[in-house]
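Okay, here's the structure, questions in a sec.
The complex is shown incomplete by one protein chain, all other protein chains being positioned as in the whole.
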C-alpha cells in the first residue's frame, strides 16, 4: 500500500510554465470589412437606428410592437446563453421571465418601489430561482433536464395562479412605468419639439438601452472564460472535465446568467404591459423563445436577434398568417433541425463580402529544430523497416473477437448508456 | 381518523388507481421509445390528444349513421383509432426522428418539441381552439364498495386498460418481435450485428406506444366527455413522471409508476387541494429525479426494455 510519506506534497513540486510562442502570428485583420469590426459597427448602426426611430415616427402602434419585439430579443438572448452556449435545453425558460415580472410587479404595486429600484431585487430573485431550479436538476442528463424545466415552468405558473400575493388568476394590474429621481415617464416630455409620451420614453430610455447592454453583455461573456467553459461543456462534457472545468458549476453559472437576463426582460415586460397574469407565462411562450433561438442560430448573436424579431414580428407583418403561425413554427423547427441545424445565421457564419484571413503560410519544418530531427529519424526508420520487411514480426495489436467484445463493454460503459 | 378510513381512504385509492391506469397506458409508450432509442418523445402526449380527436370524428360519423353509439361500437372505434395513431407514430419517427438518429441529442429533443407543436396546432387549425364535446359517453350505475363510489364506466375502462397492458406484456415477453425489442434496448449495435432489423423494430415500438396512447385518448374522451388540442400536454408530462417513478425504459416500471403516480396524486390532492395537484405531481418528478433517477424498478430489474 502506498506510504504517504514516500510521496511529496504536490505544492512542493513546480509546475511547468507555458513556453514562449516560436512564431509571430499574422496581424489581425483591420479595416471596415474585418469581420469583427464590421459586425460591431453594424450592431452600433442598428442601435442608433433604433434610437432615432421615435424622431421619425412616434406612432404608438409601431413603438409598442417594437418595444415588445425588443423585450423578446432580450429574453431570447438569455435563453441563448443556456441553450446556445451551454447546450442545456430549457423548456420552462419563461418561468424566469415570470419571476422577474412578478417581483417587479409586486414590489412596485404593493411597496411603492420605482421600477428602477426593483431591478436589484429582480436580479436577486432570479439568481435564487436559478439556483433553486438548476441546483438539483443540472446534475441530471440533458434530456431529463429538458422535461424537468418544463415541469418547473408549470409549477411557477400554477403557483402564481394559486397565491394571493401574485393576484391569483387575474394577476397584477397597474404596474407603473419607469421614473428617474422623481421624474416619471408618465408625465411625458418634450424633446426637440416633439412630444414623447410615457411609452416612447420607456422605449427610448429603457428598452433600447437594456437591449444594447444585454446583447453586448451576453456576447462578451460568450467570448471570455465563462463562455469557453460553457461551450466546452456543450461540446464534450468529459473532455471539459479533463480540462479542469467543473461541468456542474459551469452549467449552473449559465443557468443563473440566463435567469437574470430573462428576469430583467420580464421586469421590462411588466412595465410594457402594465398588467401581468399567469396566462402570459404558459409553455407556449417558452416554446416560442426556443424557436427564436433555434431558427436564428444557437450560440449566434445576430442569429438570435433575427430569430427573435422574426418570431415576434411575424404575426404583425403577416396578418392573415397569424392564425397559422404556431403550426408553421412547429414545422419549421423540425425542418431546420433536419436540414440546417445551425440555424439561419450559424454561430461561425461570416458574411461573404467581408475580409477573410489569408491562408496560413505553411511553416517549413526545417525552421523547427526538433521537427527536422524528427523527420530525419522517421526517414531512417522507414529505411530500416524496408530493410527488415522480409522478417515481418510485428506485434499484433488486436485480439480475437470474443475479447474485443469484452472490450466494447468494459472499456466504455458510458457508450452503452450515455452516448447520444 | 376512523371516518377518514371509512369515507375517504378507499375512494382515494380507487380514484388513484383509475387515473393511474391512464397514466400507465401513456407512460408505457414513453418508456418503450426511451428504452429503444433513448429519445424523450415530447410528442407522445399529443398522440394521446390525437387519439381522442380521431375517435371524436369516427364516433361522430357512427352516431350519425346508427343514431346512437354503444359499447361494441366504442370498442371498434378504439381499435381503429389505435391503428391510426400507431401509424401516425410510425410516420413521425420516419419523417422527423430517423434523419436525426446520429445527431446530437439536443437537436433531436428540439425536433421532438417541434413535432409536438405541429400536432397541437395542426389539430387546432382543424377543430378550433375551443373544447369539443365527445359524442359518446359511457354511462352506468355507480355502487359503493368499502365506502368508495365506483361507477361502471370506470370499471369498463380499467378492464380495457388492463387488457391492453396484458396483451402488450405477453407480446414483449413471448414473441420473436418482442425479443428483438428487448435485445435492441440492451445493445443496439450488437443487435444489428445479430441480424435484428433495427429500423423495423423502432417503427414497431413507435407503433405500439402510439397505439396505446391513442387508446388512452379515446378512453379519456368517453370518460370526461370534453377534449381540446392541449389536453396532451399535461398528460405527457405526467406520463413521463410515471415512467421516471417506475424506472424509465422499464415496462413493468411504467405500469407501476402510473399507478403509484395516480395514488400519490389522489392523496396529494386530498391533502393540498385540487389547485395544487399539478404542482405536487411535478414536485414528485423533481424529487424522484434528484433522489432516485433510476426509479423504483430501475436498478433492480436487469432486463430493460
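Structural remarks
We call the chains A and B, going by the order they appear; numbering starts again at 1 in every chain.
Everything below uses one rule, namely that a residue touches a chain if its C-beta (ideal position, glycine included) is under 8 Å from a C-beta of that chain, and two chains touch if they have at least 3 such contacts.
To be clear about the criterion, contacts and distances are computed from a predicted model.
The listed choices are "ABC transporter ATP-binding protein", "Imidazolonepropionase", "Nodulation protein E" or "Acetate CoA/acetoacetate CoA-transferase alpha subunit"; the UniProt protein name belonging to the chain that is not shown reads "ABC transporter ATP-binding protein".
Seen in the complete assembly, the chain not on display touches A. From the options A:43, A:136, A:168 or A:247, the residue with contact to the chain not on display is A:247.
The chain not shown here touches subunit A at positions 1-2, 4, 6-10, 13-23, 25, 217, 220-221, 224-229, 231-232, 234-236, 238-247, 257, 299, 347-348, 357, 359-360, 362-363, 365, 368, 370-371, 373-375, 377-378, 381-382, 394-400, 403-404, 406-407, 409-413.
Everything below uses one rule, namely that only the chains that are shown with their structure count from here on.
Taking the mean of the C-alpha atoms as each chain's centre, subunit A and subunit B sit 34 Å apart. Every residue of subunit B that touches subunit A in the complex is listed here, in rising order: 38-40, 42, 95-96, 99-100, 103-111, 113-122, 124-125, 187, 189, 233-234, 237, 240-241, 244, 275-276, 278-279, 282-283, 285-286, 289-290, 293.
Residues of subunit A that touch subunit B in their complex: 83, 87, 89, 91, 136-137, 139-140, 142-144, 146-148, 150-152, 154-155, 158-159, 161-162, 283, 287, 290, 294, 323-324, 326-327, 329-334, 337-338, 341, 408, 416, 420.
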